[in-house]
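With one protein chain held back, the other chains of the complex are shown just where they sit.
Per-chain residue numbering starts at 1, and chain names A and B are given in the order in which the chains are listed.
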Amino acid sequence: MSAHQGDTKILEIKDLLVKFGGVTALDSVNLHVSEGEIAALIGPNGAGKTTVFNIVTGYYTPVSGSVTVEGNSMIGLRPYKIARSGLARTFQNIRLFGDMTALENVATAADALNKSGLVGSLFGVPRSRRDEKRSMEKAHELLTFIGLEHRAGQLSRNLPYGDQRRLEIARALALEPKVLLLDEPAAGFNPQEKVELGELIKKIRDRGHAVLLIEHDMSLVMKISDRVSVLDFGKKIAEGTPSEIQNDQRVIDAYLGVVEDAS
Amino acid sequence: MDFSIVVSDFASLTLDGIVVGAIYALVALGYTLVYGVLRLINFAHSEIFMMGTMTAVFVTSILGFTGYEDPLPLWRFFLVFALIVIASSVVSGGTAVILEIVAYRRLRNMGASRLSSLISAIGASFFLTETFRLLTDSRNLDFPRMISKEPLFQFSSAYVTQDKLLVLAGAALLFYGLNRIINHTRLGLGIRAVSQDERTSVLMGVNVNRVISFTFLIGGVLAGAGSAFYMVFYEVTKSNVGFLIGISAFTAAVLGGIGNIRGALIGSFVLGLFQQYTAAVLGYNWRDVVTFVVLVLVLLVKPTGLFGEALQKARV
Partner (left out) sequence: MADLSRFNLRDRFGDWWDETSPIQRGFTRVFVIALFYALPLINNPVIDTPETSFQSVLFYPLVMFSLMAVGLNVVVGKSGILDLGYVAFFAIGAYTYAMFALKTSLNFWEILPLAMGFAMLAGVILGLPALRLRGDYLAIITLGFGEIVRIVAINTEAIGGAAGLTSIPGPPAFFGHEFTVMDPRPYYWLTLTLLSLVIWGVLRLSHRKPGRAWEAIREDEDVAEFMGVSTLKYKLWAFIIGGAVGGAAGAVYASQIRSIQPEMFTLNLSIMILACVVFGGMGNIWGVILGAVLLGYLPEKLRFLSETRIIFFGLLMVVMMNIRPNGLLPRKKREVVKEKS
C-alpha cells in the first residue's frame, strides 16, 4: 500500500457504453484511478480491457459515457491531444518505432510537450534550441531511470524483448502522464523480470504518476496493486483490494477457476 | 451549360450509360475481388484490361480482317467473337496470375509494407503500359466492324443497336457465372472466407495462395471479356486505354463500396449513367475530371461507399 494514496480521482470513466457494429464491447463501465495509486484491470480474454485503453486514449469514440482527466473531458479529442493531457500508454503487442533508436523513441514523445514548431526548428530560434535540448535531456534521463541508457544509440527493433518492453514504458513516461496505462507489461517475462517490473512500477508511482495496469499475471497484480477492478464480457463485475478480489466468487467463476495462487 | 440536353436525350444517354456501366462493372469486379482478399488495390489491373484489348485486335488481324469488310452474318460473328472473348480472357487472366506471382506474392510473404506493395504494383502497371506503347508505336489500334451498328429499333431518343445488346447480354451472362462461382463452388467459398478473415481461413485449411491466384484469375478473365465487349463497342484502343477505364472502374468500385461485389455492380452503372449525363452538359473533355472529382468526394465523404462496411469485409 502506498502512503501517497489520496482520494483525488485523476481519471474517471463513467457509464461507458461502447459498441462495435452490433457487438457491445463495454456496457456501462465505471472505473477510476486516484492520485498516487496503482490500479489494476483484470478479466478473462476478450473482456474489453484493451478496449478501455483504446477509448480512453481516443482511438475509438464511445456511444455514451464520459472520460475525464482531472475533470476535463477527453471524449472527442484526437489521441495526440489526450496524450498531451496526461494519458500515456503502452501496448499489448510491442509497438515501438522500430527503425528509430531507443533515444529517438523516447525523444519523440518528449517532443510532444514542447510547443515549438517546424519553422522555429528550421531557423534555430532560441525556443526551438531550448526545446531540443530539453527533449534530449529528458530522453536520456528516462532511459537512465529505466536502466536502458546503454541502449540509447541502438535501433529499438534490435533490442532484446525485455528491453523493448521497458523502452515502451520509458517512452510513455516522456509524456509526463498523470496516469500511465500499461497494457500487459509483464507478458513474456520470467519470474525474476516480473519482480523487477513490479519494483519499477512502484518507482514510477513514487515519481508522481498514477498507474492503471492490465495484467494477466495475478501474483504481480496482487503484489503491487492498491485496487483491482474486474471486467467480464464488457461489464465490471467486481472491484476492491487484491485480497477482496481474490476471494470474490464472481471473479473466480469468471476465470473458471484459472486464477493463479498469489504466492 | 445546357441541362436540357439531359432531358431531350435522356433515353439515349441512359442506354449508353448502362452499356458503359456494364463494361466498367466487368473491370470493377476485378478491383473489388482482389481488394476483398488482399486488402490491396491492384494498380496494374487497368493494364490487364489493356492487354485484353490488344489481344482482341491481334486475333482479328490473325483472322485476316482488314477493317474494310462488311459486317458478318450473325452466326459467323458469334463464332469470331467467341474466339476473341476466349483469347482475351485467357491473356488477361493469365497475365493477372503472373502479375500476382511476380509483383505481389513475394512481398506478401516478406511481410512488406503496403507502401512497398503499392509501389511494386505501380511499377508493374507502368512497365506494361510503356511496353505496349512501344509495341504499338503509340498508335491507336482500330478494331474492324464485324457487327452491324444499324439501329434495330428506336426507343425515345435511344438507338438500340446490336452491339449494345451484345454488351448487356454478355455482361449479364458473366455476372451470373460469377455469382455461381462465388456462391456455389469451393473456391468461391474460399474467396468469401479469405475476404472475411484470412487468419481463420488458414486455420480452417483454406489454401490462401490458391484462393488469391484464383481471385486474380477471375478478375483478369472478367476484365478480358470486358475488353472484348469494349472493342466491339468502341472499336479503338491504345496502350494507355487501361488508365482511363481503370480510373472509372476503380471509382465505380469505391462508389459501391470496395470489397463488395454487389456494390461494384451498382456503382458501375451509377457511374456510367452519371458520366453520360455530365458529359452531355459539360462536354466530353471534362468527363475524366468529373470522374476524379466523384472519386475524391466519395473517399472524403463516405469512404466505405454505398454498400461497404466499416471493417471492409467482402460481401456477395
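FYI, contacts are C-beta pairs under 8 Å (C-beta built on N, C-alpha and C of every residue); 3 or more make two chains touch, one makes a residue touch a chain.
As the structure is a computational prediction, the values presented were derived from the model and not from experiment.
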| item | value |
| --- | --- |
| For the chain not depicted, the shown chains it touches | A, B |
| Contact with the hidden chain (one of A:8, A:30, A:158 or A:241) | A:158 |
| Residue touching the undisplayed chain, where the options are B:107, B:182, B:211 or B:241 | B:107 |
| Omitted-chain contact residue, chosen from A:46, A:76 or A:98 | A:98 |
| Absent-chain interface as seen on subunit B, which is shown | 40-41, 102-103, 106-107, 112-120, 122-131, 134, 243, 247, 250, 254, 285-286, 288-289, 292-293, 295-296, 299-300, 303 |
| Footprint left on subunit A by the chain that the document does not show | 57, 59, 78-80, 83-84, 88-89, 91, 95, 97-101, 104, 107-109, 111-114, 116, 118, 121-122, 124, 128, 131-132, 135, 149-155, 158, 171-172, 174-175 |
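Heads up, the rule we're going with is that only the chains that are shown with their structure count from here on.
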| item | value |
| --- | --- |
| CA centroid of subunit A to CA centroid of subunit B, Å | 49 |
